[in-house]
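Here you go, one structure.
Complex shown without one protein chain; remaining protein chains in place.
Order as written gives the chain letters A, B and C; numbering starts at 1 within each chain.
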Amino acid sequence: MELVLSAEDEAFRQEVRAFIRDKLDPETKRKVELGYPLDKNDYVQWHKRMFEQGWAAPNWPVEYGGPGWTPIQRHIYDEELALGSTPRVIPFGVSMVAPVIYTFGSAEQKAKYLPRILSFDDWWCQGYSEPGSGSDLSSLRTKAVRDGDHYIVNGQKTWTTLAQYADMIFCLVRTDDSGKQQEGISFLLIDMKTPGISVTPIETIDGDVEINSVFFEDVRVPVENLVGEEGKGWTYAKFLLGHERTGIAAVGRSKRQLARLKTIAEHEVNGDITLAEDTDFQERVSQVEIELFALEAMVIGALEGEARGNPPGPEASILKIKGVEVQQAITELAVEAVGNHAHAFAPDTWDIHANEPGIGPDYAATAAPIYFNWRKASIYGGSNEIQREIIAKRVLGL
Amino acid sequence: MELVLSAEDEAFRQEVRAFIRDKLDPETKRKVELGYPLDKNDYVQWHKRMFEQGWAAPNWPVEYGGPGWTPIQRHIYDEELALGSTPRVIPFGVSMVAPVIYTFGSAEQKAKYLPRILSFDDWWCQGYSEPGSGSDLSSLRTKAVRDGDHYIVNGQKTWTTLAQYADMIFCLVRTDDSGKQQEGISFLLIDMKTPGISVTPIETIDGDVEINSVFFEDVRVPVENLVGEEGKGWTYAKFLLGHERTGIAAVGRSKRQLARLKTIAEHEVNGDITLAEDTDFQERVSQVEIELFALEAMVIGALEGEARGNPPGPEASILKIKGVEVQQAITELAVEAVGNHAHAFAPDTWDIHANEPGIGPDYAATAAPIYFNWRKASIYGGSNEIQREIIAKRVLGL
Amino acid sequence: MSVWLTDEQQLIKDSAERLVQNDYTIEARQKLIDSEEGFSRENWATFAELGWLGLPFKEEHGGFGGTGVDMAVLMEALGKGLVVEPFASSVILAGTALDLAGGPLAERLLPEMIAGERLLAFAHSEPKSRFNLNDVAVTAATDGDGFKINGQKMLVYHGGSADSLIVSARTSGAQRDRDGITLFVLDRAAEGVSVRGHQTVDGLRAAEVTFTDVRVGADAILGVKDKGLSIIEAVVDRACVFFAAEASGAMEQAVALTVDYTKERKQFGRPLSSFQALQHKMADMYSAHQFSRALTYRAAALLDDCSPAERAEAAAAVKVKCGQSAKLVGEEAIQLHGGMGMTADMPIGHYFKRLTMINALFGNAQYHLKRYTAMKSE
Partner (left out) sequence: MSVWLTDEQQLIKDSAERLVQNDYTIEARQKLIDSEEGFSRENWATFAELGWLGLPFKEEHGGFGGTGVDMAVLMEALGKGLVVEPFASSVILAGTALDLAGGPLAERLLPEMIAGERLLAFAHSEPKSRFNLNDVAVTAATDGDGFKINGQKMLVYHGGSADSLIVSARTSGAQRDRDGITLFVLDRAAEGVSVRGHQTVDGLRAAEVTFTDVRVGADAILGVKDKGLSIIEAVVDRACVFFAAEASGAMEQAVALTVDYTKERKQFGRPLSSFQALQHKMADMYSAHQFSRALTYRAAALLDDCSPAERAEAAAAVKVKCGQSAKLVGEEAIQLHGGMGMTADMPIGHYFKRLTMINALFGNAQYHLKRYTAMKSE
């Protein structure tokens, strides 16, 4: 049930495909295919290739360096990036802080930060969550107190993905305690090299150390790093949440993972047949595939709406829920597919240059850790429960 | 995975089985097997047979006419009644009002009502639900105002099963408006022939007219028909809800329905094979069967606990939920099993003496209506949501 | 969020929704169900006037050449009102068979049907065929220049009211061979045709039709002798998508009725709609409907130009998603309506029943998941 594209869009797809084929480092590609951890250089190099191509910021207005694509083209691009096993786009700069900067930032901020985001000279991370906040984001307690032409920031952010690589962090901080919880929050851009910032990795249940706590102890941030108005940070955060709603469905990524799952099934033997010939297993794959078709149909509809000037509203929450359900279902089927090979845990061998071979087939090595890791997807970015709240309250009016 | 019974219990099972084989009217049995509606006489005749055997009230103390069985024997009896395709026991007298009467009633009430319940000379129905109450039962508004040695009852009960056959109704009525909602409720026994009572059938979505609205207009009820104390009705109602918690799981009934489903599957052809040979379908049957084993294991455990003086508390709510899930799953599989034969609706032919043959095989005639009808099971007797509330609040302490 | 209509489609939608809103209260519908034929001839004439009966057909057959999406739009709107008129039997099933087969029978009968002057029915399912479209035991034995038809069909929608029946019969081969199935057009009143009409659990009419030595000429053949199966498969695949569109309308209404009911109904001093556990269930109902709808429209768009294999795959996918969504929405709608939802007077039960039977029709979600999987692994 493939999408029917216009000849123009189909040509665009081929162009993107050729670009990836020509420019993606084969070792990086192999790591992505196998679900092995990437190092910083894998990300940076690929981002720079996209930048050189002029394709680093599909979502940006042309004036700041966006390529001027239609929503469908952006979807095709995202999908091809995923299908082509490229490193995931680190969203914190290009997709998250940049729209806030070019919409609410000063001319100086635009001039200073946007080009370096585009070229990936700065790696950004996100300072939203705090211990104790979680889904109730606006209860955050990191404080920024004005002291002359600086803010003095104290507090702790957590769940900060890849902060260990970051040059910059954008933070929600509390500049006023007196009013309602959502009021008194401000949006600050902070250089990670500022004295008083320390980063501590948090080990997750899959054994990974991708997320961090970021501590702020009397960190002096120049007032020109305040975005927009003091006390309006919550507005910008909400704007950001509403941005690029369709991307969260991760259709392309799921397509690649589903294709990979099918490959695994062809290699796994079950008695006289392969798992690819096992009707029972394949029915579960079919179920996910059908969900994915439905998800894609919904995403395309939303993009068409966007092109017509009707971007999706709170109802896009169902894209997040379904997108995550599909992603998690695939990780679960992968664990099932690899059978007894799911048990071994040998992270030293998750490296294409490892000294020792892996335990069991390479496609099986990270199946269980990825399943464990992916449970996060229904928690972060507004948990499934929060998304249901949004639908109940803002779509159904309950 | 059959239960292992003691030789004594096994002998008891055989005795029950022989009794049913000898005493159950074959036409009644056939109707039950086919899911056809029963008439009043089917019920009355069977109840009287059980009475003649001394087995009409397994749950009663011996002094009032109970047989003095162990909890396991009661379970075996219930199961054999179900497996033997006997008419369901009308619970309102023997299982519901009787325990209230022998626990809280006066000597006169015991003497007057219990023998007639036992012999099924009185058919009882239940006056609990009202339009507007539902899960929030204690919000009931039917009023009983004291007038000399009578109460004058005004109001409406609804969802009253088989009220059209009933000689007596037990009612929760409001005798006091001033306090908390649960206070001021009293428990009245009312003769259905009293002037001012009228019964109106309610058609349900399966086309059936088994439930009714019962209207009370200045109905005079002698004060000696008040059970226990005025204003304590809610306590008795709760006592009743806690009574016979294990029976609601309906293990025996589900076993019979599952066996019937397997028979249907043997008769339904799907290409070269029967549905009984269709792995896909059979896996769904297996899933239900395994749930049923787990349910039975839990029920047996609860009965053992009862025999040890530890009757189940609020955690028995999971028996209701799971019991209903199993029952509903079986009705759904029956709809699937009969395939295209599920569509026809010809209630005139649901009669073993009907003039016209049914549309399609007899086992298919009521599959869809029974599925529709059985949706009620997760609503009445405390909806699944209410049961989850009980577990959350009273078992998990949330 | 997912479906954007053309102006013409919006017109179809508006006019159908208006009709449904004006004429299809549950009470009005129940009166039709209880009537002799189980539907309104007057409504049928209106459908004809509005051009709906010719919507999907080629212009050469008197139709308007509407697209798959046009049809989905119409069916979705009709689904909102649980319309009981024989639209599916005359247009989607029998009409499509005529249109696809073409030839003199189509040229004669379709314009009459489109004008509202002839009702059609599609007699294919048999008591033992289950959902296997190639399982045909009704025989059409050669008999002089023509054929002699014997056997029984079941679940012939509106067979009791139809003027003409499209009947599949085996002209050669064994009971489950793909070749050897031929479509015939018969008068319902023909000698040897015995029709036993009945209600369906979801408020429609259908019939058991028995053929006893029914003689027809070779000119009663629709399409090509022995090659009827490809038309039958096309008819049923398309019907699966359009019934899913009907289900989408019914689901939309079921969600709306449930939201409204829970807002009104108070328990424990608060509206039901304020209970979080119920709110989340309604969010899931909403989501199930939305995704089923999106997939259905995607498949409907595909119907206009695709291979039989693509069509079959799309139809199976839609049946899976629609069936599962219909079950979830229908069952939860009843549950959230509580005891009231079980009563025939409330609209919701009727939506639930129709949704249940749309899932069951031509095989339920599980059946089509298996079918889809088999197709993918070929």
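Here, contacts are C-beta pairs under 8 Å (C-beta built on N, C-alpha and C of every residue); 3 or more make two chains touch, one makes a residue touch a chain.
All values derive from a computational prediction rather than experimental measurement.
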Missing chain: touched chains present in the view: A, B, C
Residue among B:Glu10, B:Asp39, B:Asp147 or B:Glu283 that touches the chain left out of view: B:Glu283
Contacting the left-out chain in the complete assembly, out of A:Leu34, A:Met96, A:Ile190 or A:Val335: A:Val335
Touching the absent chain when the full complex is considered, from B:Glu230, B:Glu336 or B:Glu385: B:Glu385
Positions on subunit A contacted by the hidden chain, ascending: 129, 132, 134-136, 139, 158-159, 202-205, 207, 211, 268-272, 280-281, 284, 335-336, 339-346, 359-361, 368-369, 371-373, 375-376, 378-380, 383-385, 388
Absent chain, residues of subunit C that touch it: 275-277, 279-280
Touching residues (missing chain, whole complex) on subunit B: 1, 4, 276-277, 279, 282-283, 285-287, 289-291, 293-295, 297-298, 300-302, 304-305, 308, 312, 315-316, 318, 321-322, 385, 387-389, 391-393, 395-398
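The rule is short, and it goes like this: only the chains that are shown with their structure count from here on.
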Distance-to-centre winner among chains (Cα means, whole assembly as reference): C
CA centroid of subunit A to CA centroid of subunit C, Å: 43
Multi-partner residues of subunit C (at least 2 other chains): 370
Junction residues of subunit A, two or more chains touched: 279, 283
